[in-house]
Every structure is written in structure tokens, then in C-alpha cells.
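With one protein chain held back, the other chains of the complex are shown just where they sit.
Naming follows writing order (A and B), and every chain is counted from residue 1.
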Amino acid sequence: MKTPKVEMGAIRVRGAQNLVAGLSLLGLAAFAAWAASDLPLGRLGSMGPGMVPYAIMGLIALFALGLVANGFLKDGEGVALADYSAVILVAAIGVVALVAGASLKAAGIAQLWGYPPSVVAFCAVYLLVMVWLAIQAVRRPTWLDRSGLRGPIFVVGGLLAFALTVRTVGLVLAGPLLAVISGAASSETRLKELLIFAVAITAVCIVMFKYALKLPMPVLIIPGVIYL
Amino acid sequence: MKSYMMAVAALALAVGGAQAQSNYPERPITMIVPFAAGGPTDVVARIVGEHMSRTLGQQIVVENVAGAGGTTGITRAAQANADGYTIMMGHMGTHGAAPALYPNLKYDPAKDFAPIGLAAGTPILIVAKNGIPAKTLKEFNDYAKANADKLNEAHAGVGSVSHTTCTLFNSQLGIKPNRVAYRGTGPALNDLVAGQVDYACDQIVNLVPQIKAGTIKAFAVATPQRNPALPDVPTTIEAGMPDYQVSAWNAIFAPKGTPEAIVTKLTGALSKALDDEGTRKRLLDLGADIPDANGRTPKALQQLVESEVGRWTPVLKAAGITAN
Partner (left out) sequence: MDMLANLGLGFSTILNIVPVELPGIGAVPLPMNIILCFIGCLVGTLIGVLPGVGPIATITMLLPITFQLGNPTGALVMLAGIYYGAQYGGSTTAILVNIPGEATSVVTTLDGHEMAKQGRAGVALGISAIGSFFAGCVATVVIAALAAPLTGVALLFGPAEYFALMVMGLIFAVVLARGSVAKAVTMILVGLLLSTIGTDLETGQERLTFGFAPLSDGVDFAVLAMGVFGFAEVLRNLEVSENRDVVNKPIGRLLPSLDDLKASVAPVLRGTALGASLGILPGNGAVLGPFASYTLEKKIAKDPRRFGRGAIEGVAGPESANNAGAQTSFIPLLTLGIPPNAVMALMVGAMTIQGIIPGPQVMTRNPDLFWGMIASMWIGNLMLLIINLPLIGLWVRLLKVPYRLMFPAILVFSCIGIYSVNNSPADVVFTAVFALFGYSLIKLGFEPAPMLLGFVLGKLMEENLRRALIISRGDMVTFLEKPISATLLAIAAVMLCLALLPSVRKSRDEVFTE
């Protein structure tokens, strides 16, 4: 089947994937340009820190425009919301967290449990989202599988949980937590099997890293009580 | 069964440990080294730490936390519990130059630590490529002034020992060369040997083999006495630059608030390590200076930190260098 060429007066999107790719890269270049706006360019004989990044951003923008044009001119692959839903959701949580963090800071709270308030806000909202998704996994599993949220949200959630607990509580918690949370990313997971497996590989890791290779890695910390 | 009982016993001990400070140390001590394993500071930490472990009867475990010129690791160590179980190996950069280089620094080298003692210093050497006609520091001075627009200096990145010490050298000589940054000492040395750049200042340990092989030449060592590793190289005092006295020192610190008794114990263990024949030999092989008994006290270290911060801040500020 051949799509007709661009008709007069009607601009049609023919390769939505390339169009979205081009627009995202334009966004990336613009974001980077904003982030680098304070960097001096310098001159050729002594380049400033900004010169090379700006040159790269310019080229990215150029190619991005090419992709956008391509999206209008040539037939290509389409897009589905489910492919990007997770990234959009995480970005939205990030924005909410930044706003919440800024208002907490304005209210005079500079730190919560040793972290900046925006980080705490991000984790809290993310946790809520995960709980909600977990409920959906029981109630509407097919919807969840099709939404494109399940894999990325739970895997990233597991990684965040690991990062938060590995130094504060130790591997004993961080390992199984990561395995169990990320396990929810697959509809084939069986909880009991996963629990046993998670404990087993964590034990293997502790023996191998902490005791065989003597890497400095906290295994279990309960403040004032135990430090392994 | 036996091991299970031991585990229970260990747990009970750990629970009771909170009040039994006099039995310090009861578990391994973590020494945070703010640079990657294998670097000069790491090497000093491991050599000294090994002997201290023997004195203290508990392992000193080195944890390498690299990043941001060493300030990442020191920031983390400064915020650790002040119970003597987390100590750190700081150096000239983290406890001297850092306040000038990092305006957002989260610690104050002079106020946020309980100094334990100075471990070792490595003298700074001024070297140049063989293609430079000058043979002495004085001749180099004349050469540098005459060829100011052609001169290239190599250093190992902003904030590195070679960078800060050469900043001081340049300002004392009153020259403004083009400064070429490399990622680490190795690549800088490569281009110096190849003659792409003209001169550099760096820790003696990196340079001795090259000087002995004649691939580069040394003008002066920035210490009061000549270094046994390079007996033919004059000191900066002999060479007519007496104010240029710098050394990349390494010293052990604990977080502020660490109990006096623990500090004393650690200082004693460090001093004992520095008196040990084997440890001394390994440090001297690195070209290091070992502090005498007076230089090993917490008080001496505190004074050193204060004078170093006082010295580097104006020099680096004047050169317009910050890392943010």
C-alpha cells in the first residue's frame, strides 16, 4: 500500500516515530543549552568549557530537525502511548517532587532524614504510585500489562529501594527488596518462589563479596545495636 | 552450633558495645580514602593502615570513595558517627586547597574534624622537558621570562596536586604560561617526555624513574633538605627560591566530636607505625618524608591544616581558579 505524497494544504504526519524522536532530541538540546547557559565559550586558542558542548548541541538540533522533516515527508513507523507512558509518568513525579520540595524548602525545611525534601517527596510519590499499580495488578492485570507502566515502574522502583537501603540498613534488606519489588514487573512472577530465590542470592552475594573478597560493604546496620 | 553460639555472643557484645568505649576498638575500623585504589594517597593509607591494624588489634578496612578531587569521600567521612570507627586519610587538596577550589564545600577543614596525625609528605619537584636549554632553576626562570608567550605547563587537572603546587610556583616566579590539563599524571608525563609541553610540578614519586633515565630533567625539590632518592637535585633554598616550600602531605582525621581517648589511641598507633622499620622503608621508597615525633601530634596537624588553608586560598583565588 502506498501512501499518497504530501497534498497541497494538508500536512500529514507520515512517520510519527521519527517525528517524536526529532522533537524529543530538540527538547534535549534545548534543555542542555539551558543547563549550560552559564558556561563561557572562550576562543579557539583557549576554549572555554562551553564551546564543545554548544557545538554538539547545535549538531544534535540540526539532526533533530532533519528527523522532524523526515517524519512529515517519509513513511515510517508509528508510535503508541504505552511505549512512553512510564517515562512520562516518572517525569511527572519528578516535577511534582521538585514543586513539593521547593515549597517545603520555602517553609523552612531544608532537610528531611538527611535528604533534600525534593528527594523525599519523589520517593513518597513514587511509592504511592507503585502501591496503586500493585493494586491494579490484582484488579485489572490486562490493563496494567497493556499500559506499558508495569515493567519500567517496578524495575526502577526496585533500583531506588536498593539505593536507599544499601548504606542505611545493609545488603540483608537491600538485596531482597530489589528482587521482590522488581519481581512485580513481570506477570509471571510467583511470590513464594521469588522470596526464597531473593534470600538465596542475597546470601550468596554476602558470602562472596563481604567474606570471600572482603569488600567494604554493609551487611546489616541497626544504629547503636549492630554493625556488620 | 558453635558458630551459632559465637554469633549470638557477638550480637550481645555489639549491643553492649555502645557504653564500653574503653575497649575501643572492638570491631574493624573503616578508613575512607577519598581517591581510587592504587593512587598515591591510597598507597600511603594502606601501608600505614596495615601496621596500625596490628597495634590496635582490629582490621583497618580501607573504603575508597572517589570523586570531586577527594571532597566527596571527605564529606561523607565528616558526617559519619564520631565513634572512632570511621576515620579518613585526608591530604593537601582535601584539607588545604579545597575551600578555595570548591565554594560549595560542605565541610570546614579546620573546624569539622578531630585531627589524628600527619602520616607522610611527598615533596614536590620541578621538572622540564630535555629540550629546554636551562640547566638550573635560575636559568629556567630567565628562560621562562624570555619565552613567556611560548611556554606550556602540564598538570593533572584543576585541583590536582600538580595543578595547585604549580599555581603557587608560577605566581612566585611571576609567569603566566599556557596551562595544559591532562587526565592524571600519566598522560601529562607522557607529553612531557615527548616534548609536547615544557615543564611541570609534581610529586617526586611519579618522577624519579624518569629523571634517573634522563628522559626529563629536574630543577629543584621544594623541601628544606635534599631527597635521598635524588641526591643530585638541589633544594629550592639552594636554587634561590626559598619561599617555595610545598609537599603533598597525607594525614589521618576523624569526624569532629570523636572522644579524646580514641583520638589518643589512634595517634599512638599511627606514631608506632611510623617508627616501624618496615613501614618506614616502604614509605621512603615512595620518596616520602616521614614526620618526626613533634610533627605527628593532633595539634601539629591542626596547625598544618590552618596554615595550608591560609596559604592556598589567596593563591588560588588570585589565579581565578574554582572548581564550580
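Definition applied: contacts are C-beta pairs under 8 Å (C-beta built on N, C-alpha and C of every residue); 3 or more make two chains touch, one makes a residue touch a chain.
Being a predicted model, the structure only gives us computed values, none of them experimental.
Considering the complete complex, the chain that is not shown touches A, B. Among the residues B:82, B:110, B:134 or B:158, only B:158 touches the chain that is left out of the figure.
Checked against the hidden chain, the listed residues B:133, B:187, B:240 or B:257 yield one contact partner: B:187.
The residue touching the chain not shown here, chosen from B:43, B:74 or B:127, is B:43. As for the chain not pictured, it touches chain B at residues 36-40, 42-43, 46-47, 62-68, 72, 75, 101, 104, 152, 157-159, 178-184, 186-187, 189-191, 193-194, 196-197, 205, 208-210, 212-213, 215, 282, 285-286, 321-324.
Although one chain is not displayed, its contacts with chain A can still be listed: residues 17-18, 20-21, 24-25, 28, 32, 35-36, 39, 43-50, 52-53, 56-57, 59-60, 63-64, 66-67, 70, 77, 83-84, 86-87, 90, 148, 150-152, 155-156, 158-160, 162-164, 166-167, 171, 174-175, 178-180, 182-183, 185-190, 193-194, 197-198, 201-202, 205, 209, 213-217.
Everything that follows uses one rule, which is that only the chains that are shown with their structure count from here on.
Note for the complex: chain A touches chain B at residues 46, 214, 216, 224-227.
Residue ranges on chain B touching chain A, taken from their complex, read 11, 14-15, 18, 27, 30, 61-63, 85, 178.
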